[in-house]
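These notes are about the structure you will find just below.
Just one protein chain is left out here, and the rest sit where they should.
Right after this comes subunit A.
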Amino acid sequence: MKKTDVNTYQHYLKVVDCQQACPAHTPVPEYIRLITQQRYSDAYMLNWQSNVFPGILGRVCDRPCEPACRRTRVEDKAVAICRLKRVTADYKEDITERLPKAPKRQNGKRIALVGAGPASLTVARDLLPLGYQIDMFERDAKAGGMMRSQIPQFRLPHDVLDEELNYILDMGVNGYFNHPIDSLENLLNKNYDAVFIGTGAPKGRHLPLPGYDDCQLDIKIGIDWLSGVSFEHISEAPKRVVVLGGGNTAMDCCRTAKRLGATDVKVLVRSSFEAMKASPWEKEDAMAEEIAIMPNHSPLEYKRNDDGSIQIAFEKVISSYDKSNNRTLTPTGEIVKVDCDLVLVAIGQDTSFPWIERDIGLKFNDWSQPILNKLTLQSTLPQVFFGGDSAFGPENIITAVAHGHKAAISIDLFCHGKQPENRPDSDFNLISQKMGMHEWRYDNQIEHHQRLAVPHIDWQQASQQLATEVELGFDEQLALQEAQRCLNCDIQTVFTESKCIECSACEDICPLDCINFIDDIHKSGDANTLLAGKLRVEKATPEQDYFISDKLHTGHIMVKDEDLCVHCGLCAERCPTGAWDMQKLILSNIEATIK
């Protein structure tokens, strides 16, 4: 069989499920290990290097890492990766001295950033230390983008936000706030070397059902309303509020409404409860605050009642899925009427580029999205780059950060007359963790306890205060305990064929039956098909690849299923010749691994 290519880092990076799943490839196991050593500042800086906003993301990240966590494949719940990230921010010392600084002499290149959200800020952070002049244009009064305007303070306090934004702004960004850009052409005429557009997806979708005109005054777009609350233009909500939509914005709307005085808050959503786009923990928190979530309700019409309130009619539906997972909503004919004083519509948001002239060479596709090179984020106007939600539609903060890194690399190459397609790659290193006969530089004992819950303030109290953060974060003891659950997936099992004497010790000791010694298969094709029925245990999930060795002395090959390996190091401990070794994967330039 074809030996697994271990001359590049691809196989090894994939083994680190959380890191691979993180759009910014944050080295999760390494920072969790630093937490266990109580090196919080080091853990914070490692995060900061790759995801730029550890304190913010440690509270409000979409956590693509957690469903990927290996722990979900050997037990129920992932390591609380996101909340451990917050721990690094909560317990760090003053790290300002450790931040990179812009050089005194600039390189003479001027970059304009449109928008001051996570994507633009990441570009600024990556380019300022290289000597670029960064001019940032923002329509709002403060930086942060949707992190400030759409995420309520009870999830993300403004002081946490300001701290991490200021790390970047204080590096020397020329910020132009309250300064909307209304013409890209004009901006281009200012002869910037490159322009980065990170304007997000600022346009909330309307829901113009019958009766809309009558009720228009009391129907608000969710994100606009949240923004009004954030900038203190709105300070109260009426008694009865209905939120339409089932995403995280809907959850933020309902919980904010409750805090602004609403007593009867309902979320009505067309999909089933399970299919709602909101993160499970957001739904749980909303329900804990006594907000009614009513799934399977499809809105039909608005009606103005005689007393001035609004009545919305819904039809109950049944959602079902076909084989290719396409959803069908079947109406049941049952009509439900809900009275309220305010309707918040949170059914999605779109990008908006009325300020980009269509005749300046920047091409758009049929869905009014800019045509971009996915690898470089370069538009059809070579000096214009996009990132964040504005690039491909709404995603999340961590994706915006990843875009920022990619665009910064592209801009740097472009400004030096190089092709952005010819990208640098990361160097990788595998460092043996062996300290003695059976001693490792990492804690290889598997901790079997269940995921710990993050403490929060009393729910009754929570739903009354707009600016009080609900989650308290892990205390140090809980953090250290939870950190022990990490399975150290970045400590790779590295195999050297020439040293193996085929004693089968590793095969027998492996608690998860990952290792197999089998006759070589003289066929080419998909490894899953070729190996079916030939291994100790049938593959559990398709998440991970096989690690296949070259031929050994006897003609056998070693096949390790990376799926459920818990990186306990027992294979290496029981190996008499050191054919197995536990080696830490170190990627020197994380940003360059983002493809």
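Here is the rule we use: a contact is a pair of C-beta atoms (placed from the backbone, for glycine too) under 8 Å apart; a residue touches a chain by one contact, two chains touch by 3 or more; residues count from 1.
What we mean here is this: contacts and distances are computed from a predicted model.
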{"item": "From \"Sn-glycerol-3-phosphate ABC transporter ATP-binding protein UgpC\", \"Molybdopterin converting factor subunit 1\", \"2-oxoacid:ferredoxin oxidoreductase subunit beta\" or \"Solute:Na+ symporter, SSS family\", the hidden chain's UniProt protein name", "value": "\"2-oxoacid:ferredoxin oxidoreductase subunit beta\""}
{"item": "Option from A:His438, A:Lys534, A:Lys551 or A:Lys595 whose C-beta touches the chain left out", "value": "A:His438"}
{"item": "Sole contact to the chain not displayed, among A:Thr263, A:Ser368, A:Gln461 or A:Ser504", "value": "A:Ser504"}
{"item": "Contact residue for the chain not shown (choose from A:Leu209, A:Leu430, A:Ile446 or A:Ala527)", "value": "A:Ile446"}
{"item": "Touching residues on subunit A - with respect to the absent chain", "value": "74-75, 437-439, 444-446, 448, 501-505, 507-509, 511-513, 537-540, 553-554, 564, 566, 568-570, 573-577"}
